[in-house]
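Just one protein chain is left out here, and the rest sit where they should.
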Amino acid sequence: MSAALVELSDVGFRYPGPAPARRFGLSGLSFSIGAGEILGVIGPNSAGKTTLIRLLTRVLDPTDGRVLVEGVALSEWPRWRLAQRIAVVPQELPPAMPFTVEELVLMGRYPHAPRRFFETSADRAVARESMEATGVLPLAAQPLGALSGGERQRAVLARALAQRPRLLVLDEPTAHLDLRYQAECVGLLRRLNRDEGLTIVLVSHDLNLAAEVSDRLLLLAGGRAVRVGAPAEVLDEALLASVYGCAVVVDENVATGRPVVHVVYPEPLPKGGGNTEVRS
Amino acid sequence: MTAEARLARVLIALGLGLTAVVAAALFVGSAGLTPGAVIEVLAGRATADSTERVVVLSLRLPRIAVAAIAGGALAVAGVGFQALTRNPLAEPSVIGVSSGAAFGVVVAQLTGGGAGLGDTFRLVAFGLAGALVAGITVYLVATTQAGFPVPTLLLSGVIVGVFFSAAITVITSLVDINRLGGIIHWLLGNIGPVAPASLLVFAVLAAIGVLLILLRARELNVLALGEESAVQLGVDAERLKRQIFFGAALLTAAVVAFTGPIGFVGLIVPHVLRMLLGSDNRFLVPAAFVGGAIFLLGADTLARNIVAPAELSVGVITSFCGAPFFVYLLRTRYRGGLP
Partner (left out) sequence: MLAAGPPRARLGACVVFFALLVAALPRPGLALTLTDMTGRVVTLAAPPQRIISLVPSATEIIFALGGEERLVGVTDFCDFPPAARQKRSVGGMIAPNLEVITTLTPDLVIGTREGNRYETFDQIRRLGIPVYLVHAGNVGEMLDAVGRLGHLTGRADAVAPLAARLSQRIHAVSTAVKSLRRPRVLYVLWPDPLIVPARASLITELIGLAGGDSITSAQSGDYPRFSIEAAVARAPEVIILADHGSGTGMQQRHQWDRLKSLPAVRTGRLHSVDGGILHRYGPRVVDGLDQLARAIHPEAFR
């Protein structure tokens, strides 16, 4: 692992307001993201995964600790310069986006010349490459509203790639993709990582996807980093059982040697059991 | 074709349309001048202080200028509010900002006199204060975690509009009956020939408002991704929203101060242009300015000719076009299908 691209030291964040809002906060978070690595971020709902993305992209400023990007405190970065380094693929687009695929992808060029009114031909070339990489080039002139969920997701990925970032943050990237595109997406991410040295933070509920793709995993729970390390270290049966509150079995993917997590689903209650009380 | 060339082409096409409407507006009117007489005046061959010269140069031309600037300003304000709220039905009159500005202007009209330059600024300042108060109120009432849903935005716009209309009624009921007629006609929206100095003020205010929005058109596109994504792309979303809101409110207030509240221009023009040009604000904002000018100038030319020598309020005509258009949009395009 080479030099750290992003370093968090003792980072905490509390949302203002009453207790329900505060449970999404973070505290005492210290880890680093090495240049060129793929870091998977996993954890149960409300563990603080979305808050972590917001802190990495300066949508929120930490209430404690500090975040360094390329050794410089995040608060020192102008937003547009930060957007040249870090790109985010959000879970989904707003439902009524009235733009075409190409218009969307070109938005990724904004941070490279925020004062410019129109994109240059160089910007267009980058956008084309990004669309080609994600397979949406034939859809360039289509309105986003006419696309399937998978196509939209790839268009958004193309927009993030058009930022030409060093760090790509993906929030549940495969949520809307069927198996084929999931596979393609993972292949694409691996290729970008290997060929372009792109650093990737993959936030996912899918433990097996994260285990398969990531060099390291970060397990968040209750706003704290429970464990950081190689997938096999983090995906520990006892640890997962305590964090997720359900029984799991971890075995190994024979093809890749990566851990695979299986949920042990509870047996159904015996018929005529405790249900009668609920009905009354 | 590069984007610059496409924009130029769009603006040339719309410019030709505007030229045609300006020509029509110059040649028709209740004074019944012959086309030849109008051409004589335009060629500078009319005798000084002749009726023809005064009608063309002191009445028709300034009125054309006011109509064109007001139409352009309203359409751009519409684009601004729509991008800001990410809601294509937002429009100065629909979201109550016009009513707020009208309230401010009525207060200014009744508390001070005159029609000099100082008074012009006073009217605009009061109108702007009213527009900002109304806009901020709608913003606070309508905002939810999911942005500005159509029903919430429309309802809070209606509520704020009703409130300020009521406030105007309170004022007018304190006014002598002889002033009332004038104020009621003003409230319907009217375009009249404005003195050159005031016209210049109007043009400068409109230019400021349009530039505030036009220069941020690219960021407005990015804002359509949602605020969080826009910030992650390097946009200072808070500053952007403040600037667009101020620009659109300034445009609304300036138009209301000079013509009274005129509805629906900011809804119809951007919608038609979106169908023709797409949603890229870098095309939409400049095209809306010219398109708005065409629409309102056309409406005003109708208003001053169909019942000549009496006149209709131009706001009546835009509302006759706008209200059915609004219903059509609600019933077809946005039937429960918007954020």
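Going in written order, the chains are labelled A and B, and every chain counts its residues from 1.
Throughout what follows, a contact is a pair of C-beta atoms (placed from the backbone, for glycine too) under 8 Å apart; a residue touches a chain by one contact, two chains touch by 3 or more.
For clarity, every value in this text was computed on a predicted model and none was experimentally measured.
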List the shown chains that the missing chain touches in the full complex. B
Which listed residue (B:M1, B:A43, B:L140 or B:L174) would be found touching the missing chain in the intact complex? B:L174
Contacting the left-out chain in the complete assembly, out of B:P35, B:G118 or B:P309: B:P309
Which of B:N190, B:S229, B:Q243 or B:S279 sits in contact with the chain that's absent? B:N190
For subunit B, which residues reach the chain that was dropped from this view? 29-32, 48-55, 58-60, 109-116, 119, 173-174, 176-179, 181-182, 185-186, 190, 192-193, 195, 304, 308-313
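Throughout what follows, only the chains that are shown with their structure count from here on.
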Enumerate the contact residues on subunit B facing subunit A in the complex. 2-4, 7, 86, 88, 147, 215, 217-219, 221-222, 224-226, 228-229, 231-236, 274, 278-280, 282, 337-339
In their complex, what parts of subunit A are in touch with subunit B? 54, 57-59, 78-84, 86-88, 90, 93-100, 103, 107-108, 110-111, 114, 116-119, 121, 163
